[in-house]
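Take a look at the structure below.
Removed from the display is one protein chain of the complex; every other protein chain stays in position.
Up next, chain A:
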Amino acid sequence: MAIAREIAKNKYLYLLAVPGLLFLLVFAYVPMAGHLIAFKKYRLSDGLWGSKWVGFDNFKFFFMSSDWYTVTFNTIFLNGLFIVCGLGIALILAIFLNEIASRLYKKIAQSFIFMPYFISWLVVSMMVFAFLNTTDGILNRTLAANGLEPRNWYLMPGIWPAVLTIVYVWKFAGYYSIIFLAAIAGISGEYYESARIDGATRFQQIVHITIPLIRNVLIVLALLGVGRIFYGDFGMIYGIVGDTAPLYPTTDVIDTYSYRALRQLGDFSKSSAVILYQSVMGLVTIVIFNAVAKKIDPDSSLF
């Protein structure tokens, strides 16, 4: 009864943990039972436990349709674009901001760049709509003013990976550049001084000092992103694209697909199968990439 003894000894400490533990149990572990529905034909009247087992039927339906390929591809492709462009631009911004001597300019620029992080996806969605809507959108008005043909952007799935990437960079470049700036601030000024004595230009200093010394931070952030590559950002995609069906071919991700299966089609079993597929793939990816992170930099592994 070592456990009981330990708890009795520190009873007040364990008492402090009770609300948090209860929360994890109820809101994180109990709902894991929902994964069972993936193997059942769920009917509301029968409940989770009473519904009939159907083996892998729900998975069969999902994998036999072309949907699984589309949503998996979109999830990975969009997340890939977000990681590469998001981190890339944030890195450039951080390096450039760091090179700027005027403190006031730097502060103001940084404040503006960080601002989009604070607004919700629905507000972002409204802004995107203001730019792209067919009749009164800024883009179409500008095109028309220059004698060009306005287009119905909300019917053109091809451009949306680019649109979403731009929106992502716009919203998160500030966030990531803060991390990079913190890492750059940790670099000793002596490196730059001696480089200057040797006649290195600013650009050479960036390439040969700054970037190599914050490489690990970049790698860790990239790995964190890649580890979660199977999880689409529901708030972002559903907030911006919503129920605009013509855009599904390029924007529908696993999360929005399973949401619609659940809330709009009421197909609990299908939704559950899709989500279990996502959770398992997600777990496998993060375990693999954690091992990779450990190899590159033993301090940076996640667990």
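One rule holds for everything that comes next: a contact is a pair of C-beta atoms (placed from the backbone, for glycine too) under 8 Å apart; a residue touches a chain by one contact, two chains touch by 3 or more; residues count from 1.
Definition applied: contacts and distances are computed from a predicted model.
According to its UniProt record, the chain left out of view corresponds to "Carbohydrate ABC transporter permease" among "Fe-S cluster assembly protein SufD", "Hydrogenase 4 subunit B", "NAD(P)H-dependent oxidoreductase subunit E" or "Carbohydrate ABC transporter permease". Note that of A:21, A:162 or A:292, the residue touching the chain absent from this view is A:21. One chain of the complex is left out; on chain A, the residues touching it are 3, 6, 10, 12-17, 19-21, 23-24, 26-35, 37, 44, 47-48, 89, 92-93, 96-97, 99-101, 105, 108-123, 125-127, 129-131, 136-138, 141, 170, 173-175, 178-179, 182-183, 185-190, 192-193, 196, 201-203, 213-214, 216-217, 220-221, 224, 234-235, 238-239, 242-243, 255, 258-259, 262-263, 268, 271-272, 275-276, 278-279, 282-283, 286-287, 299-303.
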